[in-house]
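Note that one protein chain of the assembly has been removed; the remaining protein chains are unaltered in position.
Each chain carries a letter (A and B) given by its place in the written order, and its residues are counted from 1.
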Amino acid sequence: MERAMGLPISHLLLVTGLVLVLIGMWGVLVHRNILRIIIGFSLFGTGTHIVLVATGYVTGGTAPIIDRALPVGEAGARAVDPVPSALVVTAIVIGFSVTAIMLSYAIRLYEARKTLSIDAFTESKW
Amino acid sequence: MVEGLLQPLNIFLLGLGGGFLIPLLYRLSKRLPAVAFWAALAGIAVISGACLWRLLGGADAFEIQTAGTAPPLAISLRLGLAEGFFAFCVNLAALLGALHLWRRLRDSYTFLLLYLILVMGINGMIMTRDLFNLFVFLEIVSIATYGLFGLGQTRASLAGAFKYIMATVLASSFFLLGTVLLYHVTGTLSIDEMLARRDLIAGPVGTTALVLVLACLVIELKPFPANGWGLDVYETAPAGVAALVSVGVSAGVFFALFKLMPLFAPHLTLVAVSAAVTFLFSNLIGLRQTNVQRMLGCSSIAQMALLVLALALLLRHGEDEALPLIVGGLFFNHLFAKAGLFWLAGAVQRQRIRDWNVLSAGAPFILVFCSLLVAIAGLPPFPGFWAKWELVLRLAEHGGYAWIAVVLFGSLLEAAYLFQWFGRAAKAGRRETGGRVPPWDLFPAAACVALLTIGGVVASWVAGAASAWLHAPLFAGAALLMAEGLPGRAKCLSMLLVVFAAGAWMVQGIGGINGLFAVLLLSGGLVIAAAGLYRSDARLGYYPLMAVLLLSNVALLRASTSLEFFFAWEIITLASTFMLALSTAARGVMLQFLLFSLASAFLLLTGLAIARAVIGTTDLSAFLAAGPVAAPAFVLIALGCMVKIGVIGVHVWLPAAYAKADDDFSAMLSAVVGKVAVFGLFMAAYQAARSDAGLELARAVGWIGMLTTVVAAFLALQQADMKRMLAYSSLSQTGYIITAVALMSHLGWVTALYLVANHLLVKGILFLAAAAVIERTGLKRLEACGGLARRMPLTFAVAIVALVSMSGLPPLAGFGGKWLLLSAMVDRGWYGPLALGVLATLVGLLYMVRFGHAVFLGPLKPEHAELREAPAALLVPQFVLVAGILLLSFFPKLLMDPVSAAIDPQFASTLVWQGMSLELIYAYWNPARAMAGAVGLALLGAVLLWIFYRISRRPSRSGSPTGFFSYYRPLLAPVLASHAERFWGAVSVAVGGAAGTARRVYTGNGQTYALQVLAYVLVLYFFVVAVPMLGGG
């Protein structure tokens, strides 16, 4: 489990996260449908969260929960960094919140114009 | 106990606790949420205010630990002076904003809790010392904002909100990514620890992380061109919400940037460039906006960019101690002025600028509106003025001339669109507003004006210019404003009394040339202002502004530092601008007048700043010893004064303003206000000569003066409107003065002052005579009158005295002045300008004859048979001025001796002319020879003109004056085509075109905006990562 495809595990996770971010970005930039754009943002956010978790990984580490498998004395040597894990919880909740708000706006926009194409909402410009 | 309640942590308890409680309270009673909301919001403001008060009293910064544990383990917060100032300002604005929005907010308790938590979130962004916590607060603020956008009910506002969400979510995602990567490289989230471990932030991971965090903050501040989403929200959101985003959210983000700035230390230039681009382009684009809120949005973005620009540049130069005045002042100014304007826009509820004819909204409304515009434009007496002055000074000290140019040019553009808006608003239109804006709606904006005024006083104190006499003109104006309910004549009288009393007090202790000028301008001003008694109407605002204007003249002459000088200069500009705006006819030219005045002021400002940089002090007396290094400063100061004088090429604003202003105010503009710039030029020349700087340029100035004289004389000759003719004549006469000043000799300067006095008297009379004619006949065209000498003999008599004196015919003062000037030019060997001067004198003779002839001689029109003599209120001041002319003509030494003495004592020996007695001056020059030459030339010219007249004469026309002068039209053809006007017209079209092109980036499509945001991040990344690599090789 230490290495996969010749890469350290966290590296793989990091790359996965970043690729997910890129996919999300592509979705945001290319899809015309607002719901798809929101999915793009979700992917973007999820990718970011994966990167977060990846950066917290410590070679050979395990979950930072003190129990029989991980006695207090060994925690320093064998646990992953708990900080990114704590941060990611907050980040996920915030990501969820943003998605919920965006979806509410999408529904309101649809009610207003009966379309979900982002190109239809250019009332104010220049 | 009280101290315990006033802890900064309680801000969060009130915000969060209040927010959580509101739904519960709603279940208990429908009224309770409102009570809780106001209690919590007011509590937050009070706590931040109390904390700031204690900090100002010297208390240590409040350090707040959460979880009973010290950082970096737990999150900590700090409330120091800077934090306290920002938090208190934002909370105060939030309180006023809630008042403004109240009718919308109370619809639903959801809005109440969103608003409350939003305010708390901004406080959190300001106070937190933990990077991830900053992210959380950023999100709290963002999400509360997204929710509050729900107050907008239109489709456009929903769409705008969605675009805003797209852009800011991208930005905050980058912040999150950057934060975690920064933790990865530094091993801490505490901002203080991170700053201490700045060195660890290197390598690909660290650099990328830094760029991402920086990019988020920069993007949240809406950089051009990735800011269309911001503009859309400013345009479509309810005004109160737009105000909150503009001042509240931006304040939080700005403070976050400020806090993290040490991390970005190597990239300060990049930040500054980004801000400069945004500042310039936002103001450019503002020119073309037709929607009030969108235009205010442009201004908001620009102001925040200016803040960032100032911050980055000051930090780069290590000028940390200047931050409170500059950044604090600009922030305070933007916060309250912009919020106030948004609230006013919300109260008026007119989206299109062209629908803003709000004159009927009432005088208090207009007063508040004007004050806020003045504040935004960075004009005195508001904090923005002092901050901008200090900023330009500091930039000049470090040679940042390009930055100064950006700041001032952008400010000019901003003033252009803001006052364009004012012009529209002041224009009486068909669709007036339904009625007055109720006091309740006006209150938040009025409170902003009050706060800005207080802020201005504090800033002036910090800047070191808080003397009573400097602010006396404004106090006098404010006092007279209280008495605006009186009848017109009573107001005029009280104004005269106030100006006399305050002026007499202020004039004391002004010595030398300044003293002479002060007495001259004050007494001349009082005499001409007294003519206002001929009108009995209320003239709302006119007399307070007149008092400000007249007293500021004195303040300018009393100034002992360049800051005081500039302050008074700007107040004079503002007072005259608003006095123009009071007249229906002149509203159209107000903008042009203001823009040229500001351009002049900015040249002056730059000059003064450079002078400060090379001399090391703002003390005006030190300018005398500046030495040749100060030459660029003197050149800029002289240029500024010449723009304000209106020398040929930049004169386009002058005739229009003089012709369209109220008739008695035209007299004031020409006779008194115009002399202020002459004084500026005089002082610049004097000091340049004393410090051996810029003497070579004097010859160019001399040429400019004489060209102005000649061209303006020709232009005067072809005017049909009598006031316009007098305006060009005024310009032409001022040209002589410029040349006299440029002679850089004792004789030249004595002459200049003599001419100034003469012109003040003459033009006062002539404009008042024109006022009398217009008052009695209602006619402005010269040729429409005629024969009025019979009906208005006294007016005719004084006009003739003035014309004779102006033309330079013996024996009146003008003769002495021209004599002196010609002699001085001969002495310096300036034969080219001399020839021009002679030509101008000839042409001048023509237009003066025309004036007298067309108005007073010839056949009387039948409809004028019953005309009465001019009112005594106009005649008396004219007679006083005539008395002045006679005094000056027959006892010239009364003026010349003190003038000569004032120039003498400090005079350096480097000059061509040593101080001489007047007898010597008259004797030095061989009058006979030169007189013969002049007479010969004049005869030659007269013969030529006569021949021309004979050749082209057509019998049918010979009778009327119109016919008489029409023969010279072909002769004037070359100057008829007003190149200057066409040039400035083209400039304005080009700038407008550029604005139109630049704003094409805002397609209105959320996806394009997202693309722009992402591209902006890439550009920042490129500059941070790639450029140093390329540069470093």
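Just so it is clear, a contact is a pair of C-beta atoms (placed from the backbone, for glycine too) under 8 Å apart; a residue touches a chain by one contact, two chains touch by 3 or more.
FYI, contacts and distances are computed from a predicted model.
Asks: With one chain of the assembly withheld, which option in "Transglutaminase domain-containing protein", "Multicomponent Na+:H+ antiporter subunit B", "sn-glycerol-3-phosphate transport system permease protein UgpE" or "ABC transporter ATP-binding protein" matches that chain's UniProt protein name?
Replies: The record names the chain that does not appear here as "Multicomponent Na+:H+ antiporter subunit B".
Asks: Give the residue, chosen from B:Leu113, B:Val292, B:Leu335 or B:Ala684, that touches the chain omitted from the document.
Replies: Only one of B:Leu113, B:Val292, B:Leu335 or B:Ala684 touches the chain omitted from view, namely B:Leu113.
Asks: Hey, which of B:Pro23, B:Pro262, B:Gly588 or B:Pro628 is the one touching the hidden chain?
Replies: B:Pro23
Asks: Looking at A:Val21, A:Ile38, A:Leu52 or A:Leu116, which makes contact with the chain not pictured?
Replies: Only one of A:Val21, A:Ile38, A:Leu52 or A:Leu116 touches the chain omitted from view, namely A:Val21.
Asks: Which of these, B:Gly49, B:Gly187 or B:Pro364, touches the one chain of the complex that we don't see?
Replies: That would be B:Gly187, which touches the missing chain.
Asks: Which one touches the absent chain: B:Ile75, B:Cys216 or B:Ala630?
Replies: Answer from the full complex: B:Ile75 touches the omitted chain.
Asks: State which residues belonging to chain B touch the missing partner chain.
Replies: 9, 13, 16-17, 19-24, 26-27, 30, 64-69, 72-75, 107-111, 113-114, 117, 121, 124, 130, 132-133, 136-137, 139-140, 143-144, 146-147, 150-153, 181, 183-184, 187-189, 203-205, 208, 1007-1008, 1011, 1014-1015, 1018, 1021
Asks: Can you name the residues of chain A that touch the chain not displayed here?
Replies: Contacting residues on chain A, toward the hidden partner: 8-11, 14-15, 18, 21-22, 25-26, 29-30, 55-59, 61, 63-67, 72, 75-77, 79-83, 85-87, 89-90, 92-94, 96-97, 100-101, 103-105, 107-108.
Simple rule for what comes next: only the chains that are shown with their structure count from here on.
Asks: Which of the residues in chain A come into contact with chain B in the complex?
Replies: Against chain B, the touching part of chain A is residues 21, 25, 28-29, 32, 34, 37, 41, 44-45, 48, 51-52, 55, 83-84, 87, 90-91, 94, 97-98, 101-102, 105-106, 108-109, 112-113, 118-119, 121-126.
Asks: Enumerate the contact residues on chain B facing chain A in the complex.
Replies: 132, 136, 139, 143, 146-147, 155-156, 158-163, 165-166, 169-170, 173, 176-177, 179-181, 183-184, 189, 228, 231-232, 235-236, 288, 291, 294, 999-1000, 1002-1007, 1010-1011, 1014
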